[in-house]
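Here the complex is missing one protein chain, while the rest keep their positions.
Chain IDs A and B follow the sequence of writing; residue 1 opens each chain.
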Amino acid sequence: MTAQNDTLEVSVWRGSGVAGQFETFEVPAQDNQTILDVVSWIQHYADATLTYRFACRVGMCGSCAMMVNGRPRWTCRTHVKKVLNGGKVEIGPLRNLPIIKDLAVDMDPFFDKWVAAGGVHTPSASRADPIPAIDPGDHSRQVASAGIECINCSVCYAACDTVAGNPEYLGPAALQRAWTLYNDAKHEDRTDILAAVSGAGGCHNCHSMGSCTVYCPNDLDPMSAIAGLKRETARGFLRRRK
Amino acid sequence: MLDLRLYMLQRITALIMAPLTLGHIAVIIYAVQGGLSAAEILGRTQGSVFWFLFYGSFVLAVAVHAAIGLRVILHEWTGMTGTRLAALTWGVGLGLFVMGSKAVIAVTWPVGLP
Partner (left out) sequence: MRVARVHPLWLAYVLHRVSGLALALFLPLHFWVLSLALTQPERLDAFLNFADQPLVKLAEFGLIFLLAVHIFGGLRLMAMEWLPWSAPQKTLAAGALGVAFVISGTFFLQVV
């Protein structure tokens, strides 16, 4: 490495609530380094008051998502080399959520909408009942399985322009969760889900711009899940009219 | 802001207009050959029940479709909500319907009637 590349110029968002600005730090460059490593280095060696959130460091827990050069990313699995722009990188708090301080956002609206979309699993049988047999090759099981690897990192929620313009909108993660439960044979009342996603902030506000699917770090497809909800609710609507 | 009812209304009017729009484009391409004149247009359309129904249903569908579309844009770009948004939505729809109906009547009604 040349001397010029020995440090990174890192802009980090600092501030509480709506007020704030970017602050620049010089961070030593390493051969292998993630964005989360960079943020941690700043907190350890440059400014101990920097606030951020992380837990597992291996892309399982979904707590370290931030905006990196304006794109939502899971920072623990985003290599600096992949996003570095002329020796510089800009790190900010997730979009579309209220900022608590620096890089930590308030995730409450995100999880509240999960519940509002019918995302709480209610089992169709108790532990006293025999376990129902589920065929893994069954179509609806495969549709349900397509969405279960969601880690609730809120990257899709931060990527979505519809959420940005329409604060009521439930957003891609919550709606994908609803679609997963709707296709889960072990979920108690599946028609309840269709009612929960048909309100003023429901799946019908989606414009299928697909940023959720483009940015999902786990390669999930919330846009198609939302399309599934639109299809089922439309079918229900037409059936009721007959 | 867009519930299931408005969504279905938007999609149904879109489906109604899909063939009408293609027909309209075909008419435009046909009509502009050799220039346009009021007499030529009216000669084709005035007193025709077919064109009255064609453009009448087109106007009805487009008034609803444009009103709902503008409602979404207004909400997302200006943050307007509630009664104001609803009033503006249906005001726009009604305005377009009235203006469109006047146009349809002007070009398809048999001469001298209204």
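Note that contacts are C-beta pairs under 8 Å (C-beta built on N, C-alpha and C of every residue); 3 or more make two chains touch, one makes a residue touch a chain.
All values reported here derive from a predicted model rather than from experimental measurement.
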Among B:28, B:53 or B:86, single out the residue that touches the unshown chain. B:28
Since one chain has been left out of the picture, which residues of chain B touch it in the full complex? 11, 14-15, 17-18, 21-22, 25-26, 28-30, 33, 35-39, 41-42, 59, 62, 66, 69-70, 73, 95-96, 99-100, 102-103, 105-107, 109, 114
Please identify, in ascending order, the residues of chain A that touch the omitted chain? 67, 69-72, 92, 95, 159, 161, 207-211, 214, 223-224, 227, 230-231, 234
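Just so it is clear, only the chains that are shown with their structure count from here on.
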Cα centre of chain A to Cα centre of chain B, whole Å, reads 40
Can you name the residues of chain B that touch chain A in the complex? 1-8, 11, 72, 75-77
The residues of chain A that touch chain B in their complex are 162, 165-166, 168-169, 198-202, 204-205, 230, 233-234, 237
